[in-house]
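Only a single protein chain was left out; the remaining protein chains are all shown in position.
So that you can tell them apart, the chains are marked A, B, C, D and E in the order they are listed, and the count of residues begins at 1 in each.
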Amino acid sequence: MLQKLLITGANGSLGSLCRQRLGHMAKTIRLNARRGLGVAGPDEEIVYCDLSDKSAVEAMVEGCDGIVHMGGQAVEGPWKIVKAANIDGMFNLYEGARKSSVQPRIFFASSHHTTGFHAQTTRLDPSKNPTRPDGLYGVSKVFGEALARMYYDKFGIETACVRIGSCFPEPPSHRMLSSWLSADDMICLIERIFSVPQLGCPVLYGVSDNDAAWWDNSSAAYLGWRPKDNSERFRSKLDAERTPPMRNEPDAMYQGGLFCTDGIHEE
Amino acid sequence: MLQKLLITGANGSLGSLCRQRLGHMAKTIRLNARRGLGVAGPDEEIVYCDLSDKSAVEAMVEGCDGIVHMGGQAVEGPWKIVKAANIDGMFNLYEGARKSSVQPRIFFASSHHTTGFHAQTTRLDPSKNPTRPDGLYGVSKVFGEALARMYYDKFGIETACVRIGSCFPEPPSHRMLSSWLSADDMICLIERIFSVPQLGCPVLYGVSDNDAAWWDNSSAAYLGWRPKDNSERFRSKLDAERTPPMRNEPDAMYQGGLFCTDGIHEE
Amino acid sequence: MLQKLLITGANGSLGSLCRQRLGHMAKTIRLNARRGLGVAGPDEEIVYCDLSDKSAVEAMVEGCDGIVHMGGQAVEGPWKIVKAANIDGMFNLYEGARKSSVQPRIFFASSHHTTGFHAQTTRLDPSKNPTRPDGLYGVSKVFGEALARMYYDKFGIETACVRIGSCFPEPPSHRMLSSWLSADDMICLIERIFSVPQLGCPVLYGVSDNDAAWWDNSSAAYLGWRPKDNSERFRSKLDAERTPPMRNEPDAMYQGGLFCTDGIHEE
Amino acid sequence: MLQKLLITGANGSLGSLCRQRLGHMAKTIRLNARRGLGVAGPDEEIVYCDLSDKSAVEAMVEGCDGIVHMGGQAVEGPWKIVKAANIDGMFNLYEGARKSSVQPRIFFASSHHTTGFHAQTTRLDPSKNPTRPDGLYGVSKVFGEALARMYYDKFGIETACVRIGSCFPEPPSHRMLSSWLSADDMICLIERIFSVPQLGCPVLYGVSDNDAAWWDNSSAAYLGWRPKDNSERFRSKLDAERTPPMRNEPDAMYQGGLFCTDGIHEE
Amino acid sequence: MLQKLLITGANGSLGSLCRQRLGHMAKTIRLNARRGLGVAGPDEEIVYCDLSDKSAVEAMVEGCDGIVHMGGQAVEGPWKIVKAANIDGMFNLYEGARKSSVQPRIFFASSHHTTGFHAQTTRLDPSKNPTRPDGLYGVSKVFGEALARMYYDKFGIETACVRIGSCFPEPPSHRMLSSWLSADDMICLIERIFSVPQLGCPVLYGVSDNDAAWWDNSSAAYLGWRPKDNSERFRSKLDAERTPPMRNEPDAMYQGGLFCTDGIHEE
Partner (left out) sequence: MLQKLLITGANGSLGSLCRQRLGHMAKTIRLNARRGLGVAGPDEEIVYCDLSDKSAVEAMVEGCDGIVHMGGQAVEGPWKIVKAANIDGMFNLYEGARKSSVQPRIFFASSHHTTGFHAQTTRLDPSKNPTRPDGLYGVSKVFGEALARMYYDKFGIETACVRIGSCFPEPPSHRMLSSWLSADDMICLIERIFSVPQLGCPVLYGVSDNDAAWWDNSSAAYLGWRPKDNSERFRSKLDAERTPPMRNEPDAMYQGGLFCTDGIHEE
């Protein structure tokens, strides 16, 4: 059991899920967002700060032996926003971890948009690092994975870089039948990451046991995580509600879907 | 749902199975054989022609948006027969597809005899194209796969090249405990091939989820096909009925079994 | 069904398990140890001898068409003991097999200590022979695998080199949640090895279907062995009873665990 | 030294080169074409026949212990012509080899158009059989390689499948700076293929030691062939004479160049 | 020949080398640095600006059809400096390229410090992207490579990401006998990158033909670049002048040498 688990981005969809369901993992849960975290529950601490505020982030990280880093910009956006949240934010978080009196283990919410330009007909092994980001957001996550690896090689800080697929109650598009991650599977993965004696610095995809898989996580099998859910049960409903994309539409061609056709966002 | 699905070889064992069970996939099912297709059912069309008759095949293909190509010579035979059915037949079919007013997607019944000379102790990944055909029949299927790939690269016609294992109600020999494909699994595979938005031109094995597997289809996992049947339930019955081959018999050595010992058939 | 199955090391934990549960596989079971085999049951023969006694071993092997070689030194020990049991013992056994009037098929109990210096975060494919032994015992098993392969290439004697994980009723440590092999799965594996028509000379790991897997046996899938047990059901009990190792302890770092820190045993 | 070396296509550019320069390799050189071979020299025999004439080809092959098979259709063409020359022609040649009183070793002039749809930025290892033919001609050569492999596995006939690049005195286009094969290097390759004690059935590219290489022949290094020429010395001349293709032109994109844009030839 | 070639970092050691020796490649050479470029030569233009100044960089890039991007921070430094030069600077450069009326081809001076934590006994293939950066500088270059790839996949801008080894007149340490890049080889590489019709977006190492190589550039062989120099000729001199590092010193262990032991630079 951890002493203090920091959850960043705790007011986002993934972060609030973690807040609800990871309470058993630590004596204290420290929650971070810029706003909107409501009232602290028992064993909860709330820290409001912006990830780009270096001294605030370092203070927040101090004393935590676990971090679930869900914070940051989670979709494509203007460069300044992506950079502040995902470039500076990551640097600040890892500097906090390096300087902390307690070395934390970190779950880093990377993204499948690090590899979004691969064709949907391609099977990817994340241990071989096949990055082809599909926008500035994806590039910022490649940066984050590289930074995490460097802090592991140089300072011994362990991180699981989890390229999150699509974590929604139900897959909202046909593409996401392949990338869907159920809430239960995500929570189990986080539990495993903080339970294994030796984590190292693996890269894996956060994806359920979907029939229509693109990704091969076998290199991280030592984590002992076996996802249980399968998006296939949503297929007929989705077929009834939405027309699937045509074969030459980006949402049927690229693993990153429409992110691949997005331009650079002007500020 | 397809407009018009052509099933060639519709009087053969696999073709008649498709006729029975693929009716829901298209408004019209066009059935082809040289003879013996009986009375057309509702939504069925019957086209008798020889696959080596170029103009007849082109006319038959016109207007179909899906083709399940089960036709052709399905075992070793004299060169003239193999060539007419599987070399000329394939060329004619793909010329029909290229010239058609509607570009079809194609299921091509290739064969595990494209790789029949591999040892049974070898695991094969079909995406790596490990061809070692075990006779003229197998060579003709290598030709077919190459032709399909060329029509995809050059004209965008999508084909799934499915190296059919052994599709029988029960595996008739010990070797086929490894290569067995159940009817249900085959039908599901065809459904998936015509459902995915983007197919590309994958090569995979048509084989059930047998304990004694030789083949690794993970490169085509994006199809979302997970076979459900397992030949293992037939093993004890088979053991009771048949003596398994000795270790130095070809049926125990090669994935293609006795095809490997067959000579060239004189005409 | 075999005529005569020799089980060496029949008084050890694995050997006695085989004695109890492999009776159906052969008309006669020949049991070997240096002592302590009790009374021979029906269809049992008892042969006491030391594996380093060449003529005794050759006599014992004569006439057997199957051998389950569980005998030898099964943990680290002084060089003389390891050498006598696992170097000389293997040579004597294979010389017996070569000279026998009946060519036997052999199950060789190799060990995961052939690869014990690999990190627990590394996934291993045994067909690629990634040996990194963790002591003299592990080195002696690399020798055994090489000897078996040579007798296969040169004399056609088939052996399955099974790198046994940790075969206990329950995994006694957190590390063994990854390496655990249930008795049932082991027995099934032996049955398959003596049932397949063609065995060849595969190397695989003897490990159950544990969530926290390190090893990928897919290269030996043709054996048709699918382990059914999973150590995960013991995890909570183990967590309650034992403190897991810290991340920098050898039992959390190396696949071979504490074997990696053992010195050379003085004689 | 061979007894009788058959050179097919002996009136073509490669075949006539062989006629001029391979005389030392056999006591008798048997030359084949449909016409135009002039007067037989000393130790030369001339056999006129069409490769699609089965009995003529079988008679021609009888008694030859070496075959350099340069004959057939060497560019894209109508299906009937490609089929007669490269499909039927190959079958007839190998049937001749199988029936011959002397088993020949064969040099088969395959083509880099078997892999012409690969990008010029891709490095290919021919032992991994990365076929992506760029037309009917290329497909016919895939057929030929598969046929050769089958006759090797089944009948022991050894063939080197040499995917000829571009064999001209000088590379006539910028693309061919990568695929160029000098006459000297080709002759040396043929000499090596008929000299090694054991040939097997390798696939390799016939290409000189060009700076701008696409292909990795290291899997066939055992042949002991090291090409000596390098197209780079023609680059400046070529730059002066021809505008290189733009980056989006097929001749700059695909290894097969303009073959990739050619349609199906009507007959 | 290019119309206008931009050389950034033109006052640095590599940039000034380019200034001296790449004049023949373009009608106009546009030189960039923050200061110190002296007097413009014939066909030279001088643009002073900081790479972090977005509008200035975009204006500078406008109209250039080639860019040799040597600018930025070339060693480890405080985060603010690395970020401004190598994160913001890269973004600004590629935004300029995207918006330019002429799409440029880009040489990006990446660094072997993207893979500096690999052992010196490990051979690396850059096409497999084995990043293990050895500091913030290395991480910033991983970012740059990912950004370049994204602009290629999304906007078609071609870049060669060249992981520069150690470009000095002579290797100043024993480690650099492996990583040394001669000036001549670097210039030839740049010439090739701007000469091939199709560049794509390769990653390769900028390293001479040193005996003590760590890196395998064969995946980029299509560029036709064959380095000619070999650091071995400096070995005896170096041995005389400097004590080589001991085997457990970082300069003997890691490809990145002492960069691996550097801490995070305080600002």
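Operating definition for what follows: contacts are C-beta pairs under 8 Å (C-beta built on N, C-alpha and C of every residue); 3 or more make two chains touch, one makes a residue touch a chain.
Every value quoted in this text rests on a predicted model; they were computed, and no experiment measured them.
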- [ ] Pick out which of C:Ile81, C:Ala146 or C:Ile187 touches the chain that's been left out of the picture.
- [x] C:Ala146
- [ ] Sort through E:Gln120, E:Ser219 or E:Thr261 and give me the one touching the missing partner chain.
- [x] E:Gln120
TODO: Sort through D:Pro126, D:Gly144, D:Gly165 or D:Pro202 and give me the one touching the missing partner chain.
DONE: D:Pro202
TODO: Provide the residue numbers of subunit C that touch the chain removed from this figure.
DONE: 79, 83, 87-88, 91, 95, 98, 114, 117, 128-136, 138-139, 142-143, 146-147, 149-150, 153-154, 260, 264
Task: On subunit D, residues whose C-beta touches the chain left out of the figure - done: 158, 196-200, 202, 218-219, 221-226
Task: Residue ranges of subunit E at the interface with the undisplayed chain - done: 119-123, 174, 177-178, 210-214, 216, 232, 244-247, 249, 251-253
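As a convention for this text, only the chains that are shown with their structure count from here on.
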- [ ] If you line up contacts by residue number, which pair in B-C, A-C or B-D shares over half of them with A-E? Let me know.
- [x] B-D
Open item on the list: Taking the mean of the C-alpha atoms as each chain's centre, how many Å separate subunit C from subunit E?
Closed with: 53
